[in-house]
Every structure is written in structure tokens, then in C-alpha cells.
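With one protein chain removed, the remaining protein chains of the complex are shown where they sit.
Right after this comes subunit A.
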Amino acid sequence: MSNKVVFDNEQISDVVKEQQYVHEVYQAIAPHFSQTRYKPWPLVELFLKELDIGSLGADIGCGNGKYLDVNKNVFTIGSDRSSKLIDICASREFESIVCDALNLPFRNECFDFIISIAVIHHFTTPERRIAAIEELFRIVKPGSLVLIYVWALEQDARRKFDKKHQDVIVPWVVPASKNDPDRKEEAIYQRYYHLFKKGELDNLILNTGKAQIIKTDYDKDNWYVVARKKSCNK
């Protein structure tokens, strides 16, 4: 599959791009997206299961909440920009709130862990990706861990991308369904992604000056980093 380049010729603001190509898409595809997102990724599950009992954390960009009940011995608050996805979390009795990852409504340094799975790649500029990462390190306690996953440019399994273009739109297809009156015909939605090169996420994290990298690797079409917030730096 080749990727179609977007935005080079479009004179719309970053905010509007994210609204049209991310927020509105997730609002529209929430039920179908949720049906396809039920299985936790093993490494994320392992990260959550190794946390100390009684830990308090947040899943920023939690989608349908599939990580919120992985470990019953920790308390995880889910947050997402999409109210439709949070409605799904609430219907599953998960603790969750609607908010924007660029402007989190949490106190400084109040969490023992943070996960951000497949979220940061939806921000359209380096500045906004950095701001989102800064927010994660603002709310986590010094010495505590943050796990971040983002889509990789180099992915080679289900999808292949032209290595020249990091900013792409990727269609989400909701097939027609006989049992669903809202899905009489197939519908295609366009989602924006920034595809991360090897080391790019690591650099964004290190450049905040707030964290050290504990682990960095490739997993399931994504680059991921486990980073620890430094103790001396507020």
C-alpha cells in the first residue's frame, strides 16, 4: 500500500487538521473502532502488570479503555479527546474523562505511571507532539515511568509506507453491516498520522530534559519508549 501525502497544499491550521482528520474521525468510527480494539498488546499489558500494588496512573488517549482493567491492583484513569470513545469506556464501567492531551486537567506530579498508546502520532506538528509529551512528564511523579507507543515509518507488516513521507492520511473503512441500520453502506474515513522514524520519539523525549530512557524498541508496527521522569528536574 502506498501512502498519500496530505497537507502540503492545504492552507488549513494545525488545529483544524486535527479536528477534521483525527477528532471528527474518531467520533464517527468509535463503535466500529472499539469492536476491532479489544486485545491488549502484550508489552503494554506486561508494563501494567509489573506496577506496584496501589499505583495510581493515567492512560492518555485511552480509546475504548482496553488497558484500564488489565491490572486490578492499580487504579487507572482513562482520558480521551473523543467523547464517543469515553462513552464506551463508561458503559464498560471504566473510570474515564474527556479532555485534550495538549492541556491535561491533572495536577503536577500526581501519577505513579502513564501510558500513551498510539496517540502522539495524531498531532500534526513537531511543536504539538513535543507539547503532548511535556504534558505526560508534567503529571507523572519524579522517578516514575511513562510508556509511549507511536506508529513507525519503517513498518513492514500489515502496511508499507513510502519512506519519503512522514505525514500521511490512512483510510479507516467501516464496512456495511446488515445488522446495523447506521451502516447500510461502506464508509471510508481519513485519519492523519505522523509516522515516526527510528530514534525520533527518543529525541523528542530526551529534548524535554525531563526524562531518561529506560527502554526503546520496535513492536507491532510501532516504536515505543519506556522513560523515567528525572528526580531533580521539575
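One rule holds for everything that comes next: a residue touches a chain if its C-beta (ideal position, glycine included) is under 8 Å from a C-beta of that chain, and two chains touch if they have at least 3 such contacts; residues count from 1.
The rule we apply is simple: contacts and distances are computed from a predicted model.
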Completion exercise
Among "Vacuolar fusion protein CCZ1 homolog", "Cell cycle checkpoint protein rad17", "Trm112p-domain-containing protein" or "DNA polymerase delta subunit 3", the omitted chain is listed in UniProt as "Trm112p-domain-containing protein"
Exercise for the section: Taking the full complex into account, find the residue in A:73, A:177, A:212 or A:231 that is in contact with the omitted chain. Expected result: A:73
Handout entry: Identified contact with the non-displayed chain, of A:53, A:157, A:188 or A:232
Key = A:53
Completion exercise
Given A:21, A:47, A:67 or A:111, the correct residue touching the omitted chain is A:111
Fill in the blank from the handout: Against the hidden chain, subunit A presents residues 15, 52-56, 58, 72-75, 77, 79, 81, 83, 86-87, 90, 93, 95-100, 102-107, 110-112
